[in-house]
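A single protein chain has been omitted from the complex, and every remaining protein chain is retained in its original position.
Which chain is which? They are A and B, in the order written, and residues in each are numbered from 1.
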Amino acid sequence: MPELDNNLKTAGRVKTSAYPIEHFVADIDETPVRATDSATAEGAPSSLWREAWRSLRRQPLFLISAVLILAILVVALFPGLFTNEPPNSNCLLANSDGGPAPGHPLGFTQQGCDILSRVVHGTQSSLTVGLFATLGVLVIGGLIGALAGFFGGWVDAILARVGDIFFALPLILGAIVVVQLPFFQQNRNVWTLVVILVSFGWPQIARITRAAVIEVRNADFVMAARSLGVSPMSALIKHVIPNALAPVIVIATISLGTFIVAESTLSFLGIGLPPDVMSWGNDIFSAKSSLRSNPSAIFWPGLALSLTVLSFIMLGDALRDALDPKARKR
Amino acid sequence: MRFTRNSRILSVAAVAVFALSACGGGGGSTDEAATGGNTDAVIVVDGSEPQNPLIPTSTNEVGGGAVLDLIFAGLVSYDADGKVQNEVAESIETEDAQNYTITLKEGMTFTNGDPVTASSFVDAWNYGAAAKNAQLSSYFFESIEGYAEASAEGSTVTEMSGLKVVDDKTFTVALSQPESDWPQRLGYSAFYPLPADALKDPKAFGENPVGNGPYKFAAEGAWKHNEQIELVPNEDYEGPQEPKNGGITFKIYQNDTTAYQDLISDNLDVLKTIPTSDIKNFKNDLGERSIESPYAGNQTIAVPYYLKNWDGEAGKLRRQALSMAINRDEITEVIFNGGREPAKEFTAPVLPGFEEDLPGSENLEYNPEKAKELWAEAEKLEPYDASEPLTIGYNADKGDHKTWVEALVNSVKNTLGIEITGKPYATFKEARTEATEQTLTGAIRSGWQADYPSLYNFLGPIYATGAGSNDSVYTNEEFDKALKEGLAAESVEEGNKAMNEAQETLLEDLPAIPLWYQVAQGGWSNNVDNVEFGWNGVPLYHAITGK
Partner (left out) sequence: MTWYVSRRFLQLIPVFLGATLLVYFLVFSLPGDATAAICGERGCTPAVVTALREQYNLDEPFWIQYLLYLKGVLTFDLGTNFSGRPIAVIIAEVFPTTAKLAVMALIFEAIFGIVFGLIAGLRKGKLFDSTVLVLSLVVIAVPIFVLGFLMQFLIGVKLGWTNPTVSGDATVSELILPAVVLGLVSFAYVLRLTRTSILENVKADYVRTATAKGLSRKRVVVVHILRNSMIPVVTFLGADLGTLMGGAIVTEGIFNVNGVGLTLYRAVLNGDGPTVVSIVTFLILIFCLANLLVDLLYAWLDPRIRYA
């Protein structure tokens, strides 16, 4: 507890003691008066996003997560660099549940496939599912939630109720049906899965966004903007949404992980990716049948999944910090 | 209900620890000397929710079947080895394998006190066959004369002309053609008798059935849906399945993995199927308390003839190549930990008349060189259309098929180098619909479990021209003829000879590719003893005793 207190006190003290008016007047010794003046006069007003980017670049959290994500992307795009095994082959039952062997550092699955190769080759589809399903729910859910929360009234009533209907629909029911639509039946791949996950996942983000927007829309700075003549739409986009992003980012980063896992659960129900598509979800599901005799078959894809989620959670945290003007003041 | 269950747990615990006699449950006395176990114990076994009211002719799945087999007794029953023994029947006589005279034993009653008479059977069978009652197992009566009229769509005929009641204890059956194995079928649940009340309100009867078997419902409402079904011994029952315990409670599970956790923590007494995920652990976990016992069931993959690459002479070669590319020994050993027997023909080893090395059985042996040769030969006749790669369909909702299908796919891929994948169907009904409508786009797994111990049961319903489960849409006159000869044979033994001849045709044509025979892998808790499995993979519930 004392540690906590310290933190808070320091945070408070910065503003009260040493530089009481630092935010209003630039230090003349350090900043030429002219430069300050010209900045406000002609340069574009410093946007929230540019500010955020500037602070993001300096955060170690961001750098670490960016490097990790980059690494994962490289694995996803060029799996051949990391394993000599071609995808989906050389599975010999003779190697079933085997431990690490020369050329096969992580051992074998129950089907006798090289675990390293499966994890490496599975990156692409798992990452695609996670990333694009997340983007999809962010765009659809975020938009609907923001509109519902900001405008309220009948817009809210319609959008929120439609969300309720979709949210309460059982995912399996929808998924089984969507998978069977003629179009999807012929093209059953990661994108089918993305569509399913987005169509039944957006209401969650929508509700969270709506709540955050409701909370922000009454804030003083929005009132101020509106009374200055800013149109409702641009107030929503410029002032409300950026300030309502924090909980949305949290949900999105976690969802990224749960989407990748959901692919596994859908495979479990026979409506996930086809068995010949390599993915972490397929692997985790397959490994379930040898959970007690060969835990390493589930450990490695699980670890890859954890690392991916971790890097996106860190990125989300960094982004949140960067977007929060209060946090940046330090 | 809570009191009943608690007293059961108490009684089992008390008996197990202190060797006292039970305080709740049914009557009877502890009879350690005779059976080597406590005959008062209530045995908790795994079950699944019956899908229909418990009426013999409307039950077509194992969950309801297991219960029916305990509360009803048919004309005949099967012993542990699948041998037919008379149960309610005093005698079943025939001279031409077509006309049968059936006499019942004296003094048999249903548990509501009604006597078991000839009309108990005849009325029940007529009810089962008549189209207007829409009974799921109606086709079991198809051999009886007059079935066609009674079962035709929209028919109002309620009686089959082949059934005649002679007196209270005698009735005659005329079949539409001679079938020597017909009496063997009579132990199947569809042929059970029904008390007169049952037909007045079948739906109510199905909730609280009254039978004539070794067990009866513990009380009205003993079937708590999706929870448990409580049975107690029927004291009036006399016959070969005399209960050696104080009752059987079917605890309903959604999946075997869950039931297994209950078994190894002694919350469940008997589990009849070890889940795939624990096949490697169960012998370790249970030790002496586990069993592996072959039963009359098999696993095959049906390859429809309407698929482009699999018809004609080239198709036949490809089928043989495919069959020889599957390393059955390795898959049964590694995936099932030895818990399956590689198939040598199309039936199952526990059946009377089974023969291991029929001519053509070498087509079911793993032979990568020969497989490649045959495939190449087929290529010369007609090149393989790679735009329709082979898929192996299986349903993902019941049973764990994914693991072995994947192993099979890898085995074929590694041997023949062709493109082949597993194809999961989300629901069983989806797969069945495609099979019935002949719109499958690949092969499909199909398992068969015997209804009654007979070779014909594995051949006729699946490979005869136009048969109900002929997923491959196979038709071969030679085979049909041999089958018919077998049915008409004077004795079961002679019939089996003809059946095996028919199988030689199948082994050559391979309408479906036999994979392996089922082996029941089961286990029991520390509380029970004398657990044995029957010819059909179901534990002999009546013989189980407490410890």
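Annotations
As a convention for this text, a residue touches a chain if its C-beta (ideal position, glycine included) is under 8 Å from a C-beta of that chain, and two chains touch if they have at least 3 such contacts.
Quick caveat: nothing in here was measured; it's all calculated off a predicted structure.
Only one of B:T258, B:T465, B:S491 or B:N526 touches the chain withheld from this view, namely B:T258. Here the missing chain is touched by one residue of A:L56, A:L93, A:I176 or A:A235, and it is A:I176. In the full complex, chain A contacts the hidden chain through residues 1, 3-5, 7-8, 11-12, 15, 157, 160-162, 164-165, 167-174, 176-177, 180, 203-204, 207-208, 210-212, 214-215, 218-219, 246-247, 249-251, 253-254, 257-258, 261, 264-265, 268, 284-285, 288, 291-292, 298, 302-303, 305-306, 309-310, 313, 317, 320-321, 324, 326-327, 329. The chain not displayed touches chain B at residues 1-2, 5, 50-53, 60-61, 131-132, 134-136, 138-139, 151-155, 203, 206, 224-228, 252-255, 257-259, 261-262, 264-265, 267, 397, 426-434, 436, 446-447, 461, 468-469.
Throughout what follows, only the chains that are shown with their structure count from here on.
If you average the CA atoms of chain A and of chain B, the two centres end up 50 Å from each other.
Of all residues in chain B, those touching chain A in their complex are 276-278, 280-281, 327, 330-331, 334-335, 395-397, 400, 402-403, 405-407, 409-411, 413-414, 421-427, 430. By the touch criterion given at the top, residues 89-94, 96, 110-112, 176, 179-180, 267-271, 274-276, 286, 288-293 of chain A touch chain B in their complex.
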